[in-house]
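Take a look at the structure below.
The complex appears here without one of its protein chains, the remainder shown in place.
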Amino acid sequence: MPPAVSLSEIVAFVGGDYRGPDVEVTGVAPLADAGETQISFLSNPKYAPQLASTRAAAVLVSASLEGDSPRWIRVENPYAAMARTVARFFDRKPMPRGLSPRAEIASSARLGRGVAVGAFTSIGEHVVLGDNVVIFPNVTIGDGVTIGDGTIVYPQVSIYYGCAIGKRCIVHSGVVIGSDGYGFAQEGGRHHKIPQVGIVRIEDDVEIGAGSTIDRAALGETVIGEGTKIDNLVQIAHNVRIGKHCLLVAQVGIAGSTELGDHVVVAGQSGFSGHLKIGNRVQVAAKSAVLADVADDMKVMGAPAVPFREFARREAHLRKLGKKP
Amino acid sequence: MPPAVSLSEIVAFVGGDYRGPDVEVTGVAPLADAGETQISFLSNPKYAPQLASTRAAAVLVSASLEGDSPRWIRVENPYAAMARTVARFFDRKPMPRGLSPRAEIASSARLGRGVAVGAFTSIGEHVVLGDNVVIFPNVTIGDGVTIGDGTIVYPQVSIYYGCAIGKRCIVHSGVVIGSDGYGFAQEGGRHHKIPQVGIVRIEDDVEIGAGSTIDRAALGETVIGEGTKIDNLVQIAHNVRIGKHCLLVAQVGIAGSTELGDHVVVAGQSGFSGHLKIGNRVQVAAKSAVLADVADDMKVMGAPAVPFREFARREAHLRKLGKKP
Partner (left out) sequence: MPPAVSLSEIVAFVGGDYRGPDVEVTGVAPLADAGETQISFLSNPKYAPQLASTRAAAVLVSASLEGDSPRWIRVENPYAAMARTVARFFDRKPMPRGLSPRAEIASSARLGRGVAVGAFTSIGEHVVLGDNVVIFPNVTIGDGVTIGDGTIVYPQVSIYYGCAIGKRCIVHSGVVIGSDGYGFAQEGGRHHKIPQVGIVRIEDDVEIGAGSTIDRAALGETVIGEGTKIDNLVQIAHNVRIGKHCLLVAQVGIAGSTELGDHVVVAGQSGFSGHLKIGNRVQVAAKSAVLADVADDMKVMGAPAVPFREFARREAHLRKLGKKP
């Protein structure tokens, strides 16, 4: 149970306007679920009717909200204020501390200050872990891997030899980084393995969701750009290059050597064929199949993917066909 | 090798009618594969010709099947009788027993009677394991997790802190429960993490297939209802609520805050966008993209998903277009 925090401290932290009593609160919850020792927030107007019935001690609301209540904390952006409040006061996730005597850490590994390594984690030869890196139990880190300051690696992750992870990354359970790319040469009806001797390089502030897989390059690097956030069960093939600050939603797949620009957003279950060039700020709707290059700022949809407007016209026609017997 | 069981014991157990000799049998196999010490079954009529050629010692057949043979065991439902026979006599899967000295179990964890914990499994602080819980090797269970009586957790599973698993659940290898939901607030072209401080709550009698991922709620709970069965590589996002007795086939993805009713069936590789409300007994065909609410008892199909009949009409028109040059 997190210790209680006084409302006045929260109000000061979010820079809010509040006239009610200063009580102790223990957490944040949606309006409908909040108890008397929790605060809540109103961001989406459709939940406004719940303002009257919520049991919350106080509610973060927009500075411009009509009406008044002694329970309201007025702020510019209630959603952001809620997120910051949770992060500052109530995000008490337990973390391993120190080096478990049940971990196996190669004597040639170099560990920064404040590193934590959980039980049954194997750290290979010549691994370099930056300051305050946290490795949970049951992780396998291959020889020569480098991990930057402040990165967190959750349980059941495998990072193959030689890969490089940036600072402040978050790698969730089940992620595999640096497995062999899918490269074969056919000869006489058999598939012969092309050695995959490149690496994966992940820049700073990247988050990778549970169960996602990122293959090492055949030669050179597979790259995930700074600040990019990858959801669960995403597949990234060898020699792919993802730009900075992209969003790849769950179950997306990107085939070999395809390059995405910066600020690209790909919705769930979409796929890209190989060797494509996708521009900056491109948006791909859910379950699309991108089979050709896409220019900067385009929005595409469908399988095969076409511009949004073209897809909408196709759908309008098909909808008519579906109505007619 | 499982020990032999007498046919008379099996016949009595399934309540069958059998006039042949009482021999010892060692297992159950399909008609084409069964050896002389195994029994078989006829459920799908297309396999009836194999009745004559099978080497099986005896065959579970329908009470109403035409013809006769001393090898036939007549029952109401041969498929169900086969399943029950396998479960009762021949499902001898090996299980860990007792607490491995190579496991790490926090001293504050509370273990029920008959609990088994395999080697290299890490059990966090204040974890509660009910009676007869079985945890295989190489599992990581975070602080404060609770697991109900009789639940089985296979190797290489990660359950994050604070999540709650019901009774008699089965969690297959590679499953991740309680990883952070995919929530970010964009500001100045960068994606800032929204803390994910809710949990995952899994009710009784749920089975979760290999490699599936279930994210913890941002606030509150992600819920999997009683008796729901999830196949492999399924993705369930934060704050999703799945009803009771649903079936989610492999590689399905459900985006954040979407709610499914009870007895919903979703075929493989289908996806749902976020914040939807899907009624009871809804059926979704394979590879569909559900982008809007669906009322009780509807059957939908396609990407975007439309009612079955409408999809069939569209397909009929497209088939004609595909035939014409």
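When the chains are written out, they are named A and B in that same order, and each has its own residue count from 1.
Criterion: a residue touches a chain if its C-beta (ideal position, glycine included) is under 8 Å from a C-beta of that chain, and two chains touch if they have at least 3 such contacts.
Computed from a predicted model, the values in this text were never measured in an experiment.
Enquirer: Among B:F13, B:Y47 or B:F90, which one is in touch with the chain left out?
Expert: Residue touching the absent chain, from the options given: B:F90.
Enquirer: One chain isn't shown here. Among B:G124, B:G174, B:G225 or B:G261, which residue touches it?
Expert: B:G174
Enquirer: With respect to the chain omitted from the figure, which of A:V176, A:V206, A:I242 or A:L260 is a touching residue?
Expert: Missing-chain contact among the listed residues: A:V176.
Enquirer: From the listed residues A:A29, A:V75 or A:A237, report the one that touches the chain absent from this view.
Expert: A:A237
Enquirer: What does the interface between chain B and the hidden chain look like in terms of residue numbers?
Expert: Output for chain B: 27-30, 33, 79-80, 83, 86-87, 90-91, 93-94, 100, 102, 118-120, 136-138, 154-156, 170, 172-174, 205, 207, 209-211, 227, 229, 231-233, 245, 247, 249-251, 263, 268-269, 286-287, 303, 315, 318-319, 321-325.
Enquirer: If the hidden chain were put back, which residues of chain A would touch it?
Expert: Chain A touches the chain not shown through residues 104, 120, 122, 124-125, 138-140, 142-144, 156-158, 160-161, 174, 176, 179-180, 182, 184-185, 187, 189-195, 197, 211, 213, 215, 219-220, 233, 235, 237, 251, 253, 255, 269, 271, 273, 289, 291, 303-304, 306, 310-311, 313-314, 317-318.
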